[in-house]
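Submitted below is the structure of interest, expressed as structure tokens.
One protein chain omitted, others in place.
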Amino acid sequence: MTGAGLGISAPRVGGSDRVTGAQRFAADIVIEDALHVALVHLDCGHAAIEKIDTSVAAGIEGVVRVFTAEDFPHPVPRFGPRFADRPVIATGETKYHGEPLAAVVAVSKEAAAEGVAAVRVEYEELPGVYSIDDALDPESPLVVDPELRSSDDALADSNVRQRWDWGWGDVDSTEADLVVEETYTFPMVTHFSIEPHVFAAAPEGGGVTIWSSIQHPYFLQGTLASLLDLPISKVRVHAPDPGGGFGGKGFPKYEPLVAMIALELGRPVRLVLTLEETFQAVRRTNARLQLRTGFASHGRLVFIDAIEDFMMGAYADIAPRVISKSSYFAAGPYKVGAVRAVVRGLMSHTTPSTAFRGFGAPQMTWAIESQMDAAARALKIDAVDIRLMNLARPGEEIVPGDRAADGDWRQALNIAAEKVGWGEPLSPGHGRGISVGLKASATAGASYCILRILHDGSVSLIAGTSDMGQGARTILTQLVSENLGVPMERVSLVMGDTAVVPFDYSTSASRSTVFMGSAVVDACEKAIADLKGKTADHHHVSVDDVVFTPGQVSVDGAVYTLPEALNDVFGAVPGEIIVTGSQRGEGDADHPLGGPASFYEVSCTASEVSVDLETGDFELVKHITVADVGKAINPQHVEMQDEGAAVMGLGHTLMEHLILDEHGRIVNLGALDYRIPTFKDMPSTMESVLVENGDGPGPGGAKGSGEGGLLATSPAIAAALTQATGVVIKDLPLTPERVWQAMHGGDEGREQ
Amino acid sequence: MSPIESAVTLTVNGSRRTARVSPSTTLLEMVRARLELTGAKECCAEGECGACTMILDGEPVNSCLVLAVETEGSEVTTIEGIGAAGMTWLQESFLATGAIQCGFCIPGMVVAATALLERVPRPTESEVREGLSGNLCRCGGYSRICAAVMVAAGGDGAT
Partner (left out) sequence: MTFQYHRPQSLGEATDLLGKDDAVALAGGTDLLVALRHRVVRPALVVDLKSVADIANGIEVEGGRLRIGGGVVMNRLTRNEEVNRHFPALAQAAAVVGSVQIRNRATLAGNLCNASPAADTAPALLAYGATVIASGTDITRSIPVEEFFTGPGTTVLERGEIVTAVELPIPLKALGSAFARVTRRRGVDLASVSLVCTLDSSGLARFGFGAVGPTPLLAESTFDELATDDGWSRLLSVTSPITDVRAGAEYRRAMLHVHSKRAFQAASDELRAAT
């Protein structure tokens, strides 16, 4: 295999290890003498902890120690990406179903479980905030301890943790021929990576070494350094490729707890969450979106007036960013003259929500697009036409003063419409829907890499992107191969160890192809320059007389392969070309989001359903996703990610929701009753199409991708159902029961 | 009372292996922790996700639902045993089709698909979906995994 160019579907680097079972995930790594940690939590939501009796547990054979808040510093250390609100361990009260209040450390998994069962907790269940209405109710208890809110926080006496007011133009003086006013809800769903989270720690060299299934090792490293009062250079994070992340493994969760335990015991320890514990640990921010959308009679969008409530959970985690970044784009991909959005981030006694693929955009798209369909029906305008009319054209602003539309979004819409057979006659009980979703990519960040051309011409690339399924290793290898002319199999990638690999801001926001990709290209260019310089010196010619083409150096009338060129330059004493590459986005401190998005990820979904009108059950006959990706460096990788995103979108659209009871307990806790799509839930026909116009900021004109396919799933399928049944549904998921209830006029109650 | 450990002897991937286990140790736990074969994964631990799939006495099972002590004298094949002598056509097919994303579900998928193809050498697409319906993939790779199995079976891989 020679140098793989851009746009080639090179086989997945790391694929062989995965298909043979050799790939070591965080739970597979051998950590000598590691003790097992298991968590103690209560079977209710908000509760006051009165007493924790660990005496029986501590006496169980194999149990080394049982930790509670008493074993940690007072006041309990807190951390979090936005607010330092999350305690290392529950102290005095539990604020969500599953919050750990004790940790049992034992020599075996079985002993740890026995220990957990033997811990006796006396507690009193307290009234809890379990819904959006609860959170907005002034009579509800406060979720956040008042002393944790800043003294100038006008909202401190409420469960509104943060409020945003977005807008432009003047909504109140904008005339509209049609005003559609509706309320939409998006449920609590959980990531359900097939790999449950793993957290391990060991004291090492005056500091600590961590193993975690973490997506952002450097952020974790910084958090731990700060919490443990260590220099960053003494905190080492091993980040094996995660078995699925989707945002749920982005930010620190129980690493601080495990690190402190390891340091206290002077021994390595490992905590592997059960699947149920992962449901309790991470979820998507649920929302209630009240939209008033004004249209002119021919279909032009004239204003959007919104009140959007997002329920963040017991600790803010990165949810404020999820909310601000998505709600800021209050009109999605459309050009609208007047917008007003009042947005609230609410605290609740529930699992803290965190980043989740789409980052607030699926919730926003559900509301914005459902409104478009409502208007189309009321004005008797075709759903494709109303969107063509309002989508921003390339170069047109969607938020005044901010980055303009950077893609031909109409093209994606038209392709989706054509593929789904829009306009063709429909069989009875069938319906079609089409939707467009927009998500902004990273606004700031930095990626660094080190590139070494070794003395035989092979290459070692050291880059901190996390490969959790999207094929980062392959993409980065392809870039090196393309730029240097080195065959892919002669490129090695070093990832996942902060002691060795330089800083990368995160693997999120579909940023890695653009940011790390650009850093890698930067490194390649510097390596080439360095090699040319050394070659020129060696041959006593000007550097302009040295020509590099991928895989070859020409000088003095001779042509050298890369290995020959290195040998030529270094001679008897071997050497390397070592360079760093970087890509920084400084952002803009004056911008509400810290900077304009580096690109927009836009995707169109079109769907056809066939409904059994007597039961509400329906089949997905056709499901099309079209992603505007700029350039697909590895088309197969991009397609597989887009298909995967589409399937994930089917999850929250058709079947996923965490159900809470009146005690704040997750009732469907576990794989038995929390349903995600399986082989048999796939649409009869599913197709993923990539639009490549080379209009992105990354290598070859690439944008990022990987989130688009789930942005617009819900409104497309809901619109298809409406066409088939005549009913409009504003809450998710669209289960057969919900569809049936809507058709038969039943009142199922609104979910929060 | 502490659990009573006993020795279990069984054949794993063609080799005779013995492990000390307690009565409550599952086959999955024994294979991963005592036999140090970490290919099979633990996810739901209750037979809903298929990540732990192994072939036990010729049939694919969820190894998290089998006690180690039940497997005395049995034959077990894990992912490590498949393609031990070089990748199988099925494994190559997974690679070529882009069926692998994060990879965590893949050992279970490959074992379940291997068992399926042994029973039904030329399955229809519907039979593939049915045969693998006990294996979850959160990355959503179902189309390509199905295509990979069809290609390996000699079908046309069309989805």
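Here the chain labels run A and B in written order, and each chain numbers its own residues starting at 1.
As a working rule, a residue touches a chain if its C-beta (ideal position, glycine included) is under 8 Å from a C-beta of that chain, and two chains touch if they have at least 3 such contacts.
What you see is a predicted model, and the numbers here were worked out from it, not measured in a lab.
Asker: So which of the visible chains would the left-out chain be touching?
Answerer: For the complete complex, the undisplayed chain touches A, B.
Asker: Check the options A:Asp28, A:Glu93, A:Glu110 or A:Asp628 and report the residue that touches the missing chain.
Answerer: Once the missing chain is taken into account, the touching residue is A:Glu110.
Asker: Please identify which residue in B:Ala96, B:Ala112 or B:Val151 touches the non-displayed chain.
Answerer: Touching the chain that is not displayed is residue B:Ala112.
Asker: Check each of B:Leu10, B:Cys64 or B:Ile82 against the chain that is not shown and name the one that touches it.
Answerer: Candidates B:Leu10, B:Cys64 or B:Ile82; residue touching the omitted chain: B:Cys64.
Asker: Which parts of chain A are in contact with the chain that was left out?
Answerer: Touch set of chain A with respect to the missing chain: 110, 113-114, 117, 614-615, 617, 654-655, 659, 667-668, 672-673, 675, 677-681, 735-737, 740-741, 744, 746, 748.
Asker: Given the full complex, what residues of chain B touch the hidden partner chain?
Answerer: The missing chain touches chain B at positions 1-4, 22-24, 26, 45-48, 50, 53, 56, 59-62, 64-67, 69-70, 112, 115-116, 130-131, 133-135.
Note that in this section only the chains that are shown with their structure count from here on.
Asker: Under the stated contact criterion, what part of chain A meets chain B in this complex?
Answerer: Listed in rising order, the residues of chain A that touch chain B are 9, 11-12, 14-25, 27-28, 30, 61-62, 109-110, 191-196, 241-246, 272, 274-275, 468-471, 636-637, 639-641, 643-648, 670-672, 676-680, 682, 686.
Asker: Spell out the residues on chain B that touch chain A in their complex, using ranges where they run on.
Answerer: Within the complex, chain B contacts chain A at residues 2-3, 22, 24-25, 29, 32-33, 36-46, 48-49, 51, 78-80, 82-83, 87, 91, 94-96, 98-107, 110, 128-130, 132-133, 135-146, 159.
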